[in-house]
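A single protein chain has been omitted from the complex, and every remaining protein chain is retained in its original position.
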Amino acid sequence: MLPSVSLLDSFQWSQFTTMLVIYLVAITAEAMSGALAAGRRNMDIFGVAVIASVTALGGGTIRDMVLGHYPISWTQHPEYIFLVIGAGLLTTLVARHMHRLKRVFLLLDAMGLIAFSLIGCNVALELGYPPVVVVISGMLTGISGGILRDVLCNQVPIVFRRELYASVSLAVCLLFQVMHTLQVEYNVSTLVCFAAGLALRLLAIRFEWSLPVFSYQQRWE
Amino acid sequence: MLPSVSLLDSFQWSQFTTMLVIYLVAITAEAMSGALAAGRRNMDIFGVAVIASVTALGGGTIRDMVLGHYPISWTQHPEYIFLVIGAGLLTTLVARHMHRLKRVFLLLDAMGLIAFSLIGCNVALELGYPPVVVVISGMLTGISGGILRDVLCNQVPIVFRRELYASVSLAVCLLFQVMHTLQVEYNVSTLVCFAAGLALRLLAIRFEWSLPVFSYQQRWE
Partner (left out) sequence: MLPSVSLLDSFQWSQFTTMLVIYLVAITAEAMSGALAAGRRNMDIFGVAVIASVTALGGGTIRDMVLGHYPISWTQHPEYIFLVIGAGLLTTLVARHMHRLKRVFLLLDAMGLIAFSLIGCNVALELGYPPVVVVISGMLTGISGGILRDVLCNQVPIVFRRELYASVSLAVCLLFQVMHTLQVEYNVSTLVCFAAGLALRLLAIRFEWSLPVFSYQQRWE
């Protein structure tokens, strides 16, 4: 999920620390969204912990399984597991006040989406996969945790229907891949992708941008 | 998903080309069925592209993850990804006319089911798995894309309830495994399995053959 420690040498500590902090914010925000979804299904606190964990760490898990990237990142970082379970359980205590933090939550969630996407691109790049797979790896990391959450809560994944969300992940991954091809320096491209992605997501929320919907109700199969 | 290029030398080019064409038809047909399912859930075009891709490439992905067959086939063939996304998006444009092509669609879908099944058997055979796993690998490839599609669209997988469909995959895989054990020449067994499977599926559609249903409504657990 995170750039591995071996990467540490190849770029600045401050850059690494920044991405780590954003990553930790990201899994915390995702865990909280998982806990709220579990609460909507009246799950017990065990279910809350599971859904929180799956939402936060499931995207990276699916990415690693698809890319054959073992050991899967969180298995080497038990502290992440405690963090997301803790965030999930804490959410059950503060949930009644969370609507007041709606804007903060949406901001954290947007930062998480973009951080996940960039990390996913990096993992595939390091493993030498072709550009299309780099983009897909970023998107898998960004959105499949939320898809797993919705499948386990028995609803159609919201990412396929909400205002620009998954598309932000796609845009970020494409931009990152293009800048990589153009050999833009890593720190620069990360910063540009992050800023562009965040702006796009926040604008999409503000102006309720969404993609065209495909409705098809005929039954003939 | 496809016999790898290294196989190319070991059997005739024409045979390989034929299977490739059928495979491409198969993933296109599967992608279209995914797009229609997404349309029934009023997804946006991003959701359509994802469901189309998952339906077309998900079966092979699950097979490869279960068999530990890395890298997963589509990661080495970006062109397949563009094909299935293109097919999914195109479907949104022509959907209103598709009921007129019902028979063509069902034929392509049947060819796809059988091609997927045979390819899945081949992958497990090459990896040296025992006969039962060869059959399961064929079926995983044949039907699990459709299962993923239905899970993501929040409905009970249709393959568990429709007229003979998954059973056709099972029959094809069993026949293929038996002919392999009897050392029937590969081209011959592929042809026989394909013809027998297609006949079985088309007869099942024509005469609405189906398996006995198990209904159980008691609640005591």
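Each chain gets a letter, A and B, in the order it is written, and its residues are counted from 1.
FYI, a contact is a pair of C-beta atoms (placed from the backbone, for glycine too) under 8 Å apart; a residue touches a chain by one contact, two chains touch by 3 or more.
Please read all numbers here as calculations on a predicted model, not as lab measurements.
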Per the touch definition above, residue among A:36, A:113, A:134 or A:164 touching the missing chain: A:36
Absent-chain contact - pick from A:78, A:128 or A:212: A:78
Sole contact to the chain not displayed, among B:21, B:156 or B:191: B:156
Where the missing chain touches chain A, by residue: 33, 35-36, 38-48, 50-51, 61, 65, 70-72, 75-76, 78, 81-82, 92, 95-96, 98-99, 102, 105-106, 151-154
Chain B, residues in touch with the chain not shown (by the definition above): 65-68, 129-133, 136, 147, 151, 154-157, 159-161, 166-167, 170, 210-218, 220-221
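Note that only the chains that are shown with their structure count from here on.
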Whole-Å gap separating chain A and chain B, where each centre is the average of the chain's CA atoms: 30
